[in-house]
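Before I ask anything, here is the structure I am working with.
Just one protein chain is left out here, and the rest sit where they should.
On to chain A.
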Amino acid sequence: MTTTAHVNSAAVPDLDNLAALESEAIHIFREVAGEFDRPVILFSGGKDSTLLLHLAIKAFWPAPVPFPLLHVDTGHNFDEVIAFRDHVVEKHGLRLIVAKVQDWIDDGRLAERPDGTRNPLQTQPLLDTIAEHRFDAVFGGGRRDEERARAKERIFSLRNAFGQWDPRRQRPELWNLYNGRHRPGEHVRVFPLSNWTEADVWNYIAREQVELPSIYYAHRRKVFKRDGMWLTEGPWGGPRDGEEVTELTVRYRTVGDGSCTGAVESTASTVEEVIAEVLASRLTERGATRADDRLSEAAMEDRKREGYF
């Protein structure tokens, strides 16, 4: 009978979990290369975008990656991450486009927020840069395990001319046949890591020995406490009066805008130690270290509707 015809042939071992996820991501990269005119990879130097780049390199080997990289730089980044970003670009001979939030503030298109965080300010420079370069496919490292609104995201996610996501009008995603059709002005966000979890990402980083910025591993750092998170000193304003600086052994679980990305106390200094810590943690990576997701119960959904990743 038709529905059981496939069940019995277990002679060849199946791909293990990580190999299956890798093959799926490579398939997605190649679909985009084949279907779109002007794709770009969003690259911040964080672990997810570094993994994204690693998979892109594997997808097109031995040819170079046929897309440029785009970094939306809030101006509040960690020095180690910017150094790592430039090192990776140099090493693989890639083209990097940087959209600096500061430029948008300087010419009045954006205004600094009273709370000093620039994370929400990334949306407009991102959309402006997509329009300027006429990018039609934009790869992001988003994963569906990160957040409830992201769990609804498609691998190919159509955005209108304003970059907006409408969760009620998403295309059904069938088999591995991705529909990248779009009208002029629209673009598609593509998430090859959709089906990966934080544990998958770390296990794969360990298996493939992917190099990451040093701040993912334990180091001594001067930090101060704000809203229950350990923030580091920096140009984003801090410490303020009454915020006391102490030196701790910490590491970062996510890498984003310094004003809202907190460090966790940790002595994990190798990939293996980080994996053990991630598996034992009782907090999600965003719950632990991202202030911007705490703004409201639907913070991520609201930002995605506006065009954020």
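Simple rule for what comes next: contacts are C-beta pairs under 8 Å (C-beta built on N, C-alpha and C of every residue); 3 or more make two chains touch, one makes a residue touch a chain; residues count from 1.
Please note the rule applied: contacts and distances are computed from a predicted model.
One chain of the assembly is not displayed; among "Binding-protein-dependent transport systems inner membrane component", "Putative enzyme related to lactoylglutathione lyase", "sulfate adenylyltransferase" or "Acyl CoA--acetate/3-ketoacid CoA transferase subunit alpha", its UniProt protein name is "sulfate adenylyltransferase".
Remark: the omitted chain is touched by one listed residue; of A:133, A:152 or A:225 this is A:152. Panel shows chain A; residues 1-7, 9-12, 14-24, 26-27, 30-31, 33-34, 57-64, 144-145, 147-149, 151-152, 158, 167-168, 170-177, 179, 181-183, 194-195, 197, 199-200, 203, 281-284, 287-288, 297-298, 301-302 of it touch the chain omitted from the view.
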